[in-house]
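One structure is given below, represented as structure tokens, and several questions about it will come after.
Showing just some of the chains, left in place.
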Amino acid sequence: MKEAFSQLIDQISSGQMTKEEALEAFEDMSFSKLEYATIDHHREQRVGYPEVIYCQHKTLDQVVGIFETLADRGKNVLATRATEEMAKAILERFPEAHYNPLGRTVVLDQEHKVETEDYIAIVAAGTSDLPVVEEAYETAKIFGNQVLKIVDVGVAGIHRLFNRLEEIRGAKVIIVVAGMEGALASVLGGLVDKPIIAVPTSVGYGASFGGVSALLTMLNSCASGVVVVNIDNGFGAAYSASQMNQLK
Amino acid sequence: MKEAFSQLIDQISSGQMTKEEALEAFEDMSFSKLEYATIDHHREQRVGYPEVIYCQHKTLDQVVGIFETLADRGKNVLATRATEEMAKAILERFPEAHYNPLGRTVVLDQEHKVETEDYIAIVAAGTSDLPVVEEAYETAKIFGNQVLKIVDVGVAGIHRLFNRLEEIRGAKVIIVVAGMEGALASVLGGLVDKPIIAVPTSVGYGASFGGVSALLTMLNSCASGVVVVNIDNGFGAAYSASQMNQLK
């Protein structure tokens, strides 16, 4: 922001702009004004990624409207937690968009980024964790990352994990997805030397308390190198993993 | 109880006793009457083990008094959660008693039971879990079990566990003691075919919530064959393990 202001000051100093013009220009270029949302186009520049549409708690019209506004700028667009009805509405307008029903995501790839050489491994404890895996996968892909999925290697049958260990160790960043007791993150933390992003899932019943059990497990990991995101937050894990995977 | 009543009925029927005498006799033989505690001598007969003194929340005088009453019957006595002061007071009266300061236990072995051939394995994640390990160990020993302790084999360095796996698999019952995220129970659950009793410990900080994190992990174990006792309840785990180890 400082830099932008700085340039404006220069333009004022040089007489290229009046102060009023400069301030107006600044606002114009920063925000699209929809009735119900202030879309933040500067965001990509500021934090490196376009805004993503979190569909839950939004109406169909809001979702489609925001999607269109974002798409019209020629950028990649990602909608998460999309209902089937929302996905359908978006695909009618953008037939080239891709809907992943398990992951509840819609992506519109308009930039065709070159995929990274380093890859993110998404390692999941059980079949029931797949919706979160898919959300993370779609997110990481649209952000330009090579991704490897390894599913159903929970600690109850730990040699399944060992069989895939070389592949996991080959990744630059590892996302671990697990519900119930979520022990997979701790076990992997002791076996690899790459950052692990742990995603607790709401898979379980009774004293799993909707994912709290796995969340606490991951926060209390006796192995170091494990950081955690919110329950079922496949998107957030992939967002951070993408940042790490693209560190130079 | 039914049986005891039955015998009394027989004695009444046969005229050996009046009904009043029988009822009185029954009460007399069942209870010692201290001022502050109703000691239950029938317990061993009923559930197989003598009453144990849980010292926390009790005064020094109460603990010593109950210990003496139990000792006077010639049976083994076990006091748990004993402070150093309590231990000292007991040892003054019973110099042959044994105090384990780490486990906070005092045992008086008067019966010299023959140790079982089958053994209980107590497997602990870290050095910090030792107080609970020792409580479990002393309990299992005084109940006549052979016991094997395997400490500091937490999942953060999982090959330490694999190195001891044969010994663990050789046990008839396994007690797993772990704090923090408590993942050790789940991992072992997938590696052995014996009953596992998991004891969460209060080792940890922050979101471990005094052992709740480990407790939830163990209750939600994705591996089957894991049953759980209260946080830091080394005694309870060993009590149940002893029952199982002596099943025929």
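Letters A and B name the chains as they come in the text, with residue numbers starting at 1 for each one.
Just so it is clear, contacts are C-beta pairs under 8 Å (C-beta built on N, C-alpha and C of every residue); 3 or more make two chains touch, one makes a residue touch a chain.
Source: prediction; values computed, not measured.
**Student:** Total copies in the complex, given 2 are shown here: how many?
**Tutor:** Copies in the complete complex: 8.
Everything that follows uses one rule, which is that only the chains that are shown with their structure count from here on.
**Student:** Can you check how far apart chain A and chain B are, centre to centre, with Cα atoms defining each centre and the answer in Å?
**Tutor:** Distance between chain centres, rounded to whole Å: 49 Å.
**Student:** Report the residues of chain A in contact with chain B in the complex, numbered from low to high.
**Tutor:** For chain A paired with chain B, touching residues are 125-126, 154-158, 180-183, 186-187, 189-191, 204, 206-209, 212-214, 216-224.
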